[in-house]
Structure formats: structure tokens, C-alpha cells
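What follows is a single structure, written as C-alpha cells, with notes after it.
For this view, one protein chain was removed and the others were kept in their places.
Naming follows writing order (A and B), and every chain is counted from residue 1.
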Amino acid sequence: MSLVLDVMLALAVIGVAGWTLLVRGNFPAVIGFVAYGLLLALVWVRLGAVDVALTEAALGAGATGVLLLFAVVRLRGGKAEIDAATPSPPQRVAAAILCGVVGLGLAVAMLNLPDPAPSLAAEATRHLPLLGVGNPITGVLMAYRGLDTLLEAVVLVFAVLAIWSMAPDRRWGAIPGPLFPVQSSGPLSLLARVLPPIGIVVGIHIAWVGADAPGGKFQGGTILAAMGILAWVAGLWRLPPVASRGLRWAVVAGPLVFIGVGLLGFVIADGFLSYPPGFAKPLILLIEAAMTLSVAAAIVLMVAGPPERPA
Amino acid sequence: MAEALLLAAGLIFLAALAGLYRALRGPGAADRMMAAQLLCSGGIAALLLLAAATGLAGVVDVALVLALLGAFASVAFVLAARGLGQR
Partner (left out) sequence: MNLFLTLFSGAAITAGVAFFIAGTVALLRFPDPLSRLHALTKADSLGLGLIVLGLLPWAGGWLAALKLILVWLLVLLAGATATQMIAEHIRRSEPPP
């Protein structure tokens, strides 16, 4: 039964991916993309990688889908610009061949792995008690490969800066994104009032359990961002201008704390991004908390877009 | 017991997948959104059944996240369709 389920899932992922690439029209393509992300989350669950499934559901399907959707709305009427930025058919064929070759290579490599495949999993789990965290994924992300995670955190700040730099000069420091009318009644108004309190609790829960169970800052932060965006599109929450100090601190808090703790490692432990034994978990939790805030702020700002309304 | 739960998950998933035909064909934006919504709730149901069948930790949390973000995505889709003047 489980084999039938898995084959069905795999075929569905390939089918929806192909359809998303081939369909005409941006709106249906985004729907296809979100459906694809949803199916991929199910695939990760079937593979036993629940952490990745959570990330795919939150960031892959949810946040990226909405980001693309806002881009589609912004691009309406801009046919000339879209055509100018669209690669020519030979370029697309070349890209497809390249992707196909890479995919094929990966498949061949996977199928030729010795059984059991070489793995550092046992090693990673063995050292986990030193860190005090129960979730091996968090151990890898925050301790063994902390530098990668730090760079991922910094990338978010650069993404926000890149989007802000699209603003015309006279709008610098202004409020990002379009203005949504206040919904005083109707379904959206209800949802935007009822859902965020629950969503904020769930988002913090997902970020918090990341230490010991599937979850973490990126997934939790995305949920917080989604609740913020919901309140924003319902007109219930006004985004602060990009000149606002608080907003800027929220975006950089995570990476700053991360770098700060990393540098502290020189003094109290063995070097950059290393934690002193017995004190690793509080430091990891501190980074995770600050990062959750920054991820949430960065995603809201990415969806909102460049500053365009005077404060 | 686990096999029966997996069968139920498979059936729901298959149904939601068949519903995706509406997302592919449309004709309107509304139909595509409905199919996406069916896939989301079908996915949630399948995940809950999977969680019960396999006992894998955290799967219910994935369903919880899907439920929250599904609501959010549905709203975004309708607003975008409105902004695009799509039928």
C-alpha cells in the first residue's frame, strides 16, 4: 500500500511540475507552483524528513507562492518588460537540457550509492547531548554547520536591501507596498482578526519546539510573517516606513545576534561559532529567537516590496 | 490498522489529485483556487492519517502549518485574482 502511495505521489509531483512550466498565464502557473510545493511537503513526510516538510510547506509553498503572486500582480500590464526579460526559446531549451543532465546525474549518483550509504548521522547523533538539543537537524544547522546557517540568515537581509534599492529616490524611507483599504466587515475582516492570534501562538510554538522536534526559526518566522501580511492586506495593520529604526533593527537582529554569539566563541569557547560545553543550548535558543523575529520581518518586507508611499 | 489508514490517506490524496484537473483546466481563476483548496485540505487529511499510521513525530505540526498557511494563501489568491481582473 505504501509503495502505491509513494509512486502516486512521485508521478503527481512530476506531472504538476511539468504543467506549471508549460501552462500559459502567470496566475495558473503560481497555483501550479503552490500545489507543487504542497505535494513536495508530502514527499518529504514520506521520506521521514519532517523538518524539511515543514520548511517546504511554510517557505516553499506558502511564502514563495505569495511572493510570486504579488510579483504577478505587480507585473500586470507590463507585457513589454516581461517579454524583454523572458529568455529566448533556444536559451530555454538549453536550460532544460542542463537541468535534465544535472537531474539525471543526481539520479545516477543516488542509485549507485553503496548500501548502506556513507553517513555522518550516527556521529552527529552521538555528539548531540553535548549541545543539549534533542533535534539532530537543529544540532547540524546551529552547531556543526553553523556557518552555512549564518550565511542563510545574512542572505535575508541582503534580499530586503535589494528590494528596497528598487525604490525611486524620492520614495526612499517611505512606506513599502500598496495600501489596502480597511476591511471593517466581511470574511477577510473576520479571518484577519481571528487567525493571527492563533497563528502567532503556532508560529512561536513551531520555532520553540525546533530545539527538540521538527520545527525552527525559518518555519516559525514564516508563519508569523504570514499572519502579519494577513493583517496588512485586511487594512488592520499599517506597515512602518522603511526609515523606521525599529523595523531595521527587527530585520538585522537575528544575523547580529548570530554573529555576536559567533564572535563570543573566540572568548568563551574554541573559536568562531563554537559554543562552550554545557552552555550551548541557551545560546542556540537566543540565536533562534532573534532569527525568528528577523525571518518574519524580512518575509513581510519582501512580500510588501519597495517603499512606494510617502510616510 | 496502519494499512487501512494508509489506504484512506491514499484514497483522499487520489481524490484531491483528480480535483487538480480543475486547477489545470479552469476555466476561471475561481475554479483553480477551489482545486488548490481541495488539495490543501486533502493534503491535511492525508497527513493526519499518515501521522496516525506511522507515528512519525511532528507530522501533525506539518498539517497545522498547512492549515494556517492554506488560509493565508487562499486570501492571497483571491486578492491577486481581483487585482488582475481575472475571472
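In this text, a contact is a pair of C-beta atoms (placed from the backbone, for glycine too) under 8 Å apart; a residue touches a chain by one contact, two chains touch by 3 or more.
Keep in mind the model is a prediction, meaning the values are calculated, not measured.
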{"item": "Sole contact to the chain not displayed, among A:L47, A:A107, A:L130 or A:I198", "value": "A:I198"}
{"item": "Absent-chain interface as seen on chain A, which is shown", "value": "186-188, 190-191, 194-195, 198"}
{"item": "Chain not shown, touching residues in chain B", "value": "1, 4-5, 8, 11-12, 15-16, 18-19, 21-22, 28-31, 33-35, 37-38, 41-42, 44-45, 48-49, 52, 60, 63-64, 67-68, 70-71, 74-75, 78, 81-82, 85-87"}
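One rule holds for everything that comes next: only the chains that are shown with their structure count from here on.
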{"item": "Distance from chain B to chain A - Cα centre to Cα centre, in angstrom", "value": "20"}
{"item": "Touching residues on chain B, where the partner in the complex is chain A", "value": "3, 6-7, 9-10, 13-14, 17, 20, 23-24, 26, 29, 32-33, 35-36, 39-40, 43, 46-47, 50, 56-59, 61-62, 64-66, 68-69, 71-73, 75-77, 79-81, 83-84, 86"}
{"item": "Contacting residues of chain A [partner chain B, same complex]", "value": "1-2, 4-5, 8-9, 12, 16, 19, 23, 27-28, 30-32, 34-35, 38-39, 41-42, 45-46, 48, 50-51, 53-54, 57-58, 61-62, 65-66, 69-70, 72-73, 76, 188, 191, 195, 198-199, 202, 206, 209, 213-215, 219, 222-223, 226-227, 229-230, 233"}
